[in-house]
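Every protein chain of the complex appears in place save one, which is left out.
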Amino acid sequence: MTEAILVINPNSTAACTEAIDQALDPLRAPDGPEIDCLTLAEGPPGVETQRHADQVIAPLCRLIERHDNRAGAFVIACFSDPGLHAARETTAKPVLGIAESGLLTAMTLGERVGIVSILGAAIPRHRRLIRALGIESRIAGDLALGLGVVALADEARSWPRLVEVGAALRDEHGAEVLVLGCAGMARFRRRLEDALDLPVIDPSQAAVGMAISALRLGYRAAVQR
Amino acid sequence: MTEAILVINPNSTAACTEAIDQALDPLRAPDGPEIDCLTLAEGPPGVETQRHADQVIAPLCRLIERHDNRAGAFVIACFSDPGLHAARETTAKPVLGIAESGLLTAMTLGERVGIVSILGAAIPRHRRLIRALGIESRIAGDLALGLGVVALADEARSWPRLVEVGAALRDEHGAEVLVLGCAGMARFRRRLEDALDLPVIDPSQAAVGMAISALRLGYRAAVQR
Amino acid sequence: MTEAILVINPNSTAACTEAIDQALDPLRAPDGPEIDCLTLAEGPPGVETQRHADQVIAPLCRLIERHDNRAGAFVIACFSDPGLHAARETTAKPVLGIAESGLLTAMTLGERVGIVSILGAAIPRHRRLIRALGIESRIAGDLALGLGVVALADEARSWPRLVEVGAALRDEHGAEVLVLGCAGMARFRRRLEDALDLPVIDPSQAAVGMAISALRLGYRAAVQR
Amino acid sequence: MTEAILVINPNSTAACTEAIDQALDPLRAPDGPEIDCLTLAEGPPGVETQRHADQVIAPLCRLIERHDNRAGAFVIACFSDPGLHAARETTAKPVLGIAESGLLTAMTLGERVGIVSILGAAIPRHRRLIRALGIESRIAGDLALGLGVVALADEARSWPRLVEVGAALRDEHGAEVLVLGCAGMARFRRRLEDALDLPVIDPSQAAVGMAISALRLGYRAAVQR
Amino acid sequence: MTEAILVINPNSTAACTEAIDQALDPLRAPDGPEIDCLTLAEGPPGVETQRHADQVIAPLCRLIERHDNRAGAFVIACFSDPGLHAARETTAKPVLGIAESGLLTAMTLGERVGIVSILGAAIPRHRRLIRALGIESRIAGDLALGLGVVALADEARSWPRLVEVGAALRDEHGAEVLVLGCAGMARFRRRLEDALDLPVIDPSQAAVGMAISALRLGYRAAVQR
Partner (left out) sequence: MTEAILVINPNSTAACTEAIDQALDPLRAPDGPEIDCLTLAEGPPGVETQRHADQVIAPLCRLIERHDNRAGAFVIACFSDPGLHAARETTAKPVLGIAESGLLTAMTLGERVGIVSILGAAIPRHRRLIRALGIESRIAGDLALGLGVVALADEARSWPRLVEVGAALRDEHGAEVLVLGCAGMARFRRRLEDALDLPVIDPSQAAVGMAISALRLGYRAAVQR
């Protein structure tokens, strides 16, 4: 397959793009599509607010336009799915959002879906997104780690908190499957599955998985009427 | 009251801002707040797509920052409510979106709410917004006039179509109240009410009405936690 | 404006009507409509049960008929919205219910709405009303102070309980905005906002705010077909 | 069984009470409870508006109090379920509403429930009731015969209209079961079933059926806490 | 009445069928239908998993076919309602499921319904069933006793746990009425009502109550189109 899947990290932190890139290795195959991760230079260091999420849309759409020729599908790798519908107007290729893909994929693995968010401020944003998706009745809960960037990077602090929050989603909220509510936490996925005995979804992986299918099957995007 | 209500038309068409401005005259009072309508210079001539709606957010937030000192409340005068939640992060003053305000106000006047949209392409965007608002069960239908800018400006063409679409919402979809799904159609409001014998809401008027209350009562905006 | 907004307290306790009346001062203006608060003589001392709420409807509608000539809009000032739809059949003027108006207004200020009720017995009644409104997905919770009339009047007892219940709605239920689930608690509004750092809505104020807009804009009531 | 089921027709038309009474014959048994139909003298000739529905509640509750000693359960025989929750506060005996019972019973006989109403004005009232019940997703549609009292009594006019409306609910709205949206149409039930090849529920029969079970099983009413 | 109500216990444990049978005594009457309880020989000792629930359907439908001549209605006495819709295709007689009937009956007795389940593994199964029924907004919670068969049979262990779980549903989840989430717990019903001061529904009793009405009124089953 000569068309690539372009995964766009809409924040400007290259380390974050690298983490996403590594997480996608299991989805790479010799005869499969190239999976290419891009950093949005115009993005903020991290998408932490609705304003951040919205302000990346214009440059994100321009980036999509610049790469449209060589792309077979796009993935927007931020759990707020910024610009997902604008991007779908911008290109005729399928565009996947990692929140949408992660949550829908989780719905195939368990009755109730728990979300592990980084910061509490994201939760109202996620709630709007979940209602807009129309899947509210399948969400068990959305709990935040409440860790800043530094604490998050320090596994001695972030790992126990991940387990604590995941266990609360499982035990108090009835979650049967978890979704990591951030693009860059895939390195914890397996360990968290083992610690909690629950399936855990990395949303970037889920979205790229769906993009590979879309590419192989040649899904057309919905026409704007 | 010395604080003003700033109504931002996020498209760059001054004639549209003027139409909004005129529609707000009934809400102006000697002892009431100033109601000041601004045109977003960076906006597109009309907000017709999700991408249009999203790309105005960054300049809209900057405009809000520039005028924050003199404003008591902001109104975003586009029926897609672009940047509503980003704006609420940008200023501590109340921010009203005209779709949100128009639909919620309509819910006080009738059991089922019909929306008269300009173009069919807006309807999926409205549906996402309505689900995100959580008021889906109160919406009777959303029908488009299907008229471009030129036809819309020609009342000999737009007026009969407005009546036709409004009657369909009333008679086939059970709407008891209509909302004009666009910032610039207030001039038709009274005539449409008379033609259809239904209450009709202009969403910009509804939002400014809510902004006046917010100002008089001193509502604080929700804190981002 | 020569037409008045008539605010009807459907309980017979004049002190309650006075408290509502005072709370509406910020909405009075020299050139605005008169805002006149009436006590329903036939009402119970307090509306504490569904039966109370229902039995006031007949005299409430008669009161509306007697005052219809001089009224531009009516507000029913009880958080059960007793007789709201009967009243809308009785007069061609807009009729606002304070629960409906308070909750819809709160939806413009925060993602999830918490309700502070007086007595637990009101909560099933509120739940039916909220489902009938179709806004269930926006309600964070409804918690009762659990205080009788005497304890409620004693601020040394009611104030700490208000803060406690409001904090529980904010911290355990995720409320971003609160609505006072009673007509007579407006005096606590500002203090509670400061104590909790959340917007707090007094529903009578919210309803009168909406009535002022309705009057200025000349909303017609929905026709009974 | 010595306790009676008291079926209260909240309108004052004795002929209507008689029609209800006859419809209940299949539920009478030598060893079963007495089923006694009462006419609410204070009611309007027919409950056609929300105001009608609400104004019967006070005398209805008083009637319940007067007969509470000899009753084992009460049925409110009007498809608006007027005073259902007030009545539940008034007596410790089970109280069934015919709309609630008719709709819930229909849900055991078909996937989607169609309602045949008399007048279009009832439909918004039914919609509020259905949302308050929380069963909106099971309702296929609610269509009105649009016949006044005289036309309704004339079977040459009402029968073909019943078939027409029932067929529309079945064929255009996908109803698998119908509920007659009025207390006095039971005489049409069997014929309509045969004409449409659909199960048809008379709501008074459904409610009395549930009351018999409640009596035999000794259900207690929910306590007002 | 010469037609019988056949109550099928889809597990193969005769003691369980006997417990159901005894619970139905209050619904038996000299002139009422025979109520006959059958054990599904091919069933598992208990229906504890979705696979159990599904594998009983084929023999259950064959049992229905064998007894169709003498039956007026069927009841499937397992709280997972296994084969309810298949059974409805198999016979033209009404078929009631005890979960469906128990939950719908509970909705006439209280605003929010709590479910007392035996094992936690049943809860996701119940959740799917509740969403399929379309009554999710009326469910307060579903909590499991977490007791195996032996512990359940030992009242010294099961009774205090029942009270504990019921009280949690009432006090923490706001349940106003409880449904026993199993066919064989009717012996606890009255005691639990007294201990908790809440109405408690035994679902087998509720379903047979609805079957008696269906038989007396001659409800036809929905046609498969």
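Labels A, B, C, D and E are assigned to the chains in the order they are written; within every chain, residues are numbered from 1.
As a convention for this text, a residue touches a chain if its C-beta (ideal position, glycine included) is under 8 Å from a C-beta of that chain, and two chains touch if they have at least 3 such contacts.
Treat the numbers as computed from the prediction; the structure is a model and nothing was measured.
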item: Among A:Gly141, A:Gly166 or A:Gly209, residue touching the chain not depicted; value: A:Gly209
item: Among A:Pro10, A:Gly46, A:Pro94 or A:Gly181, the residue in touch with the chain that has been omitted; value: A:Pro94
item: Touch criterion as defined above, residue of E:Thr39, E:Thr90 or E:Ser117 at the omitted chain; value: E:Thr90
item: Residue numbers in chain B that touch the chain omitted from display; value: 123-124, 127-128, 131, 136
item: Chain A residues that touch the omitted chain in the full complex; value: 26-27, 29-32, 94, 96, 100-101, 104-105, 107-111, 133-138, 176-177, 190, 193, 197-199, 201-202, 205-206, 209-210, 212-214, 216-223
item: Where the missing chain touches chain E, by residue; value: 49-51, 53-55, 57-58, 61, 83, 85-86, 88-90, 120-121, 125, 128-129, 131-134, 224-225
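Here is the rule we use: only the chains that are shown with their structure count from here on.
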item: Pair exhibiting more inter-chain C-beta contacts, C-E or D-E; value: D-E
item: Inter-chain centre distance, chain B versus chain C - centres from mean C-alpha coordinates, in Å; value: 26
item: Centroid spacing, where centroids are CA-atom means, of chain B and chain E in whole angstrom; value: 51
item: For chain A, residues contacting two or more additional chains; value: 128, 131
